[in-house]
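One protein chain is absent from this view; the other protein chains keep their places.
Letters A, B and C mark the chains in the order given here, with residues in each chain numbered from 1 onward.
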Amino acid sequence: MVKPSKELVLSLYRGMVEIREFEMKAREIFRSGKMPGFIHVYIGEEAIATGICAQLRKDDYVASTHRGHGHAIAKGISARSSMAELMGAIDGCSGGRGGTMHLYEPEVGFLGSNGVVPPGILIATGAALSAKVRKSDQVAVAFFGDGAVNNGAFHEGLNFAATWNLPVIYVCENNLYATEMPFEQATKNTDVASRAAAYKIPGYQVDGNNVLEVYERAGEAVARARRGEGPTLLECRTYRWFGHHEGDAGTSYRAKEEIAKWRELDPVRRLRDKALADSLVTAEEFAQVDRDVEKVINDAAEYALKSPQPDVSTALDHVFSN
Amino acid sequence: MVKPSKELVLSLYRGMVEIREFEMKAREIFRSGKMPGFIHVYIGEEAIATGICAQLRKDDYVASTHRGHGHAIAKGISARSSMAELMGAIDGCSGGRGGTMHLYEPEVGFLGSNGVVPPGILIATGAALSAKVRKSDQVAVAFFGDGAVNNGAFHEGLNFAATWNLPVIYVCENNLYATEMPFEQATKNTDVASRAAAYKIPGYQVDGNNVLEVYERAGEAVARARRGEGPTLLECRTYRWFGHHEGDAGTSYRAKEEIAKWRELDPVRRLRDKALADSLVTAEEFAQVDRDVEKVINDAAEYALKSPQPDVSTALDHVFSN
Amino acid sequence: MSQAEPEISQDAQRVITYAEAGVEALQEEMRRDPSIFYIGQGIGPRGGNFQQSRGLWAEFGGDRVRDTPIAERAQAGLGVGAALAGSHPVVDIVFLDFVLEAICEIIQQASTIHYISDGKFKVPLVIRAAGGGVRSTGPHHSHTFYSFFMHIPGLKVALPSTPYDVKGLMKTALRDQNPVVFIDHKGLYGVKGPVPKEEYLIPFGKAAIKRTGEHVTIVALSQMVHRALQAATLLEKQGISAEVIDPRTLAPFDSETILTSVAKTGRLVIVDEAYAACGVSAEIAAIVATQALYDLDSPIHRICALPAPHAFSPSLDNYLIPSVDRIVSEVARVAKDRS
Partner (left out) sequence: MSQAEPEISQDAQRVITYAEAGVEALQEEMRRDPSIFYIGQGIGPRGGNFQQSRGLWAEFGGDRVRDTPIAERAQAGLGVGAALAGSHPVVDIVFLDFVLEAICEIIQQASTIHYISDGKFKVPLVIRAAGGGVRSTGPHHSHTFYSFFMHIPGLKVALPSTPYDVKGLMKTALRDQNPVVFIDHKGLYGVKGPVPKEEYLIPFGKAAIKRTGEHVTIVALSQMVHRALQAATLLEKQGISAEVIDPRTLAPFDSETILTSVAKTGRLVIVDEAYAACGVSAEIAAIVATQALYDLDSPIHRICALPAPHAFSPSLDNYLIPSVDRIVSEVARVAKDRS
């Protein structure tokens, strides 16, 4: 791995901490009873969205999942409008109509998180097709969980991208469980990266809790796609610290030791420790980021909690576009 | 390859010739304008159905495709009731309600040909699941074309069978085209057998125009399944001599030379020539089979052409079962 | 055909939830019939997202109660194949929304095979799923497109609104030799009601008159039965006596009970959480307008979800779905219509 610059480390650190703190705040609000719906938080997996999106341009595309807050923020939706959306409030990026699983923002190429498991794979592939037909050099990223890889949409999407050589990066966030189902019960072949061979595209297993490794691998895949050399599959191994959604403790089907082991691999702490050990960044510099982020997140929460619910007179707006 | 017995050769020969002659007769009737719908004939591919089904018990299952006449006959539906079904007549195995793409016969475990490309894969997998849950040692076979392998149902079905270790044999009849689309335009990975790796199951490429090779590979796969060791994927390379369906000449998108080359590989003639060269079977013995089959097929055609159309008073029967 | 709820449900002392009632039906039938097995996402050790399969895995084991990967199309396709091979599978898709990923197998395969095999094959298959919205389940988890299944011949469709009906209809579904789409409502799983300990079955095609009345007939579906009953209580105070009918199954459909009621009341309001266009509410209106036009003293009225995707925001969500208030005011208007 190439030595990262200080700026890069700080920026990746900031990205991860912002997601972490956003999610911690969302959990807090959810537990207070003020947040509608069910949220699926991304804590423990921050390195993936952060490392991947750091390689993207603003006009590149991302399609995401039910566990999509981290992707949205990493791609550039503000904490304010993300949090307001989780509240179902009008200042949310989807005006409160979408909610936690349906963040959207054309300005930053965010083609939506999704309440359905695999469609993001197809949506990203379609955006890549559009880019190709338009002869633009934009690339598209699909984030999806291990739960999506045994679904037919995964197969169809990757086959299309391979055959048509589309500029798309498939990022499997393999956190070992789909709801309560361990990945090894969902498939005999738990090596997701190996599945790339079925489509004759490159596939790599990546330490999803090491943001620098994700960043590096993403850089290669994005460059490949941008050069017109087609899709890549990245399997990022990771773990969610908490339950599938708020309300699920996540402890009845996962061993305490397993959870503890993965917490040890905290991507935020690992980056920090490494940069401190390398004397690349100082503790104070990190602390400054922490303080900045805390402000941003507190501000976002305040903003979101003050934002009103959509007026029912607008209930039938936007069913159709003109 | 083990040396085949004379009985085996004659029985495989008879199986292939019966399919060949059935299809030639069906084409003739179709061209006379008396046959409704559109038929997809199996000529050129007879070795596959014949070789596979010769390894099956009567109570084993087969799920088939739009090009299913050969599978039906090989699994034991009579030429009479198959041909009558093609006529939409009451003596057809589906009473004329199904037609060419919907032959059914529980007596011989024939779970239907199909008008939709991939569902046979799932139906066979489901039958295998049933066998497993019932602790029976029945096995199931799914026949499907190269056109099905890029469909999500293929992926989902094989993953289920692998994960649950189901007694099913997936037989891909790779005839290089799906309607007018060459397989290499439908996928980057044209090696179907290699896709087995994605599911961690065995996959083999088989010369689909060599009935003895098909028979041998099928024997291994069936034995494996029967022993409870799970699914196998067999890619049988083959070619259809004629168009996708009657009415398509099949020549506008396929080179003359390619067609000629594959006709040279006629599975019927190859078996015959080999057995003659080995002095295993005499020309007269083959001729006797030819005459027998001719009788069976002429009889089937006569029977089918005489069979009446269903009476409209029965149009609403069997919508529901009691 | 047209009687109020059978006595037994009134007498029953025991009160259990809608989710428990479904489990009991499955338990009893799985004990009785070894050909039944149950597959779906999270229905094993977890007992289902909504506890709708709680205890089944522990009792019947992993062979007959199987968690599946996220592959709805295959789940349904495997169900069809297993049914053809002599099993009686229950495929739980959990959220009705995701039945869309499997609907090709249900409509093209399950619904047709008995007919197109000339009655030779049967497809005893239960597709189970929960429809409707609850607490901002939002655009992808709140669908109610049960009309799709009613449209297709060869499918039976059950849509229970009470624990009593869940149990009786599920037991019937598990003895039926046809594909049955069995649609629970997410918002009802926790609702309690009387369910007798003694075995009973509810025949398909028999509506329940959940409340008798004189002035207006309200046909309500699934969760809306509860709202309609609440509305009826409030309407009573305005001097309006509403009869509330729950069809319970959409296919077969009990037109007779509705026609008899409309012959009495002369007024028909249909309340459905689904969209109006081509919904079950349209079909009920069509049945009455084609078969009993002259019984009507007032135009038929539909109270349905407003035509917009299911919104996340509670303000919009609550506004789009028929509320008790809306039912009261619109039924009152119909009942008072003297045009």
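The rule is simple: a residue touches a chain if its C-beta (ideal position, glycine included) is under 8 Å from a C-beta of that chain, and two chains touch if they have at least 3 such contacts.
All of these numbers come straight from a predicted model, not from anything done at the bench.
Novice: Identify the visible chains that the left-out chain touches across the whole complex.
Specialist: Among the chains that are shown, those touched by the missing chain are A, B, C.
Novice: With respect to the chain omitted from the figure, which of C:His151, C:Arg175 or C:Lys264 is a touching residue?
Specialist: The one listed residue touching the chain not shown is C:His151.
Novice: For the chain left off this view, which of B:Val117, B:Ala197 or B:Ile259 is in contact with it?
Specialist: Here the residue in touch with the unshown chain is B:Val117.
Novice: Looking at A:Leu10, A:Ala26, A:Met83 or A:Val116, which makes contact with the chain not pictured?
Specialist: A:Val116
Novice: Which one touches the absent chain: A:Glu23, A:Glu46 or A:Glu105?
Specialist: The one listed residue touching the chain not shown is A:Glu105.
Novice: Touching residues of chain C against the unshown chain: what are they?
Specialist: Answer for chain C: residues 73, 97-98, 100-101, 103-104, 107-108, 111-112, 115-116, 138-140, 143, 145, 147-148, 150-154, 251, 253, 274-283, 285-286, 288-294, 296, 298-302, 307-309, 311-312, 339 touch the chain left out.
Novice: If the hidden chain were put back, which residues of chain B would touch it?
Specialist: Interface residues of chain B facing the absent chain: 36-38, 88-89, 94, 96-102, 114-118, 147-148, 150-152, 178-181, 185-187, 253, 309-312, 314-316, 319.
Novice: Just checking the interface: what residues of chain A touch the absent partner chain?
Specialist: Counting over the whole complex, chain A touches the hidden chain at residues 61, 63, 92-98, 102, 104-106, 111-112, 114-116, 119, 121-134, 138, 140, 152-153, 156-157, 159-160, 163-164, 317-322.
Quick note on the criterion: only the chains that are shown with their structure count from here on.
Novice: What kind of graph do the touching chains make: line, ring, star, complete, other?
Specialist: complete
Novice: Find the chain most remote from chain B, comparing centres computed as mean CA coordinates.
Specialist: A
Novice: How far is the middle of chain B from the middle of chain C, if each middle is the mean of its Cα atoms, in Å?
Specialist: It comes to 41 Å between the two C-alpha centres.
Novice: Could you tell me the distance, in whole angstrom, between the mean C-alpha positions of chain A and chain C?
Specialist: Taking the average C-alpha coordinate of chain A and of chain C, the gap between them is 37 Å.
Novice: Residues of chain B that touch two or more other chains: which are they?
Specialist: 152-153, 156, 159, 163
Novice: What are the residues of chain C that contact at least two other chains?
Specialist: Within chain C, residues 68-69, 71, 73-74 contact more than one other chain.
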